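Read the structure below first, then the notes.
One protein chain is absent from this view; the other protein chains keep their places.
And now, chain A:
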């Protein structure tokens, strides 16, 4: 009651200033997020280039997509990226959170240390791993020392993609660990104790107590990481090079958008059509994760 009278007083006093306060935010959001979004949807149906205003070409860009081998390569790699990265990012950070959950001496140091890759720029992370995975780098030195021999992590098309996935997982572990840590704090201790009294071992308790308790967080992490994984750019760009590895076979969809649409000769129309595919797949991924969640619940 009291607060609603205060609200009406506030309104009487301020005719214009609410919009004034929100104006900078609305302006920036409108001009640099929503307008580009709409303009992407429009441009996808034109043959616009960076320096040439486009004409309406109907579905020509989308028809071209179907016959563009690079598009299928990009779609394949971005999809593989989701399949490779998401399971690891749903499970490993949860295990890590369980490891750092107990307040044993020094644990805050470990938590912070595990978060360090999140803080570093993806460029730094990418270049660190390019050097680690180099033909003559640390990992190959170690492999040679133990007698395995050197592996061409950055020269083989598939090893390169897998290495990039590993780097994405490495950089994301700490971030999702913190999210899981918050969720684990809400799991009632009594559940674990009851299960332990019933004779359930650690693995069994993980499956029957921990996982059900943090299920919604797992779905959240799955949704966040799958959308991020599909839009992968920097890791692959840095590790495979701007042209996407041997014969461009490691190009991802967003790399293709960047390569096609920028520069003075950029094909804005075609790159916009590629972007529309990115939007559509992103939405589909979200819906798939949410549906999988619902189905498992029932």
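Everything below uses one rule, namely that a contact is a pair of C-beta atoms (placed from the backbone, for glycine too) under 8 Å apart; a residue touches a chain by one contact, two chains touch by 3 or more; residues count from 1.
Criterion: contacts and distances are computed from a predicted model.
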- Which protein name, taken from UniProt, belongs to the chain you can't see among "Na(+) H(+) antiporter subunit D", "Carbohydrate ABC transporter permease", "Sodium:solute symporter" or "Dehydrogenase"? "Carbohydrate ABC transporter permease"
- Task: May I ask which residue of A:56, A:72, A:110 or A:158 touches the chain that does not appear here?
- Result: A:110
- Message: Tell me which of A:59, A:83 or A:124 is the one touching the absent chain.
- Response: A:124
- Item | Contact residue for the chain not shown (choose from A:75, A:96, A:209 or A:289) | A:96
- Item | chain A residues touching the omitted chain (full complex) | 2-3, 6-11, 13-14, 17-19, 21-22, 24-26, 28-37, 39-40, 43, 48, 50, 96, 99-100, 102-105, 107, 110-124, 127-132, 134, 136-138, 140-142, 144-145, 170, 173-175, 178-179, 182, 189, 220-221, 224, 227, 231, 233-234, 238, 241-242, 254, 257-258, 261-262, 266, 268, 271-272, 275-276, 278-279, 282
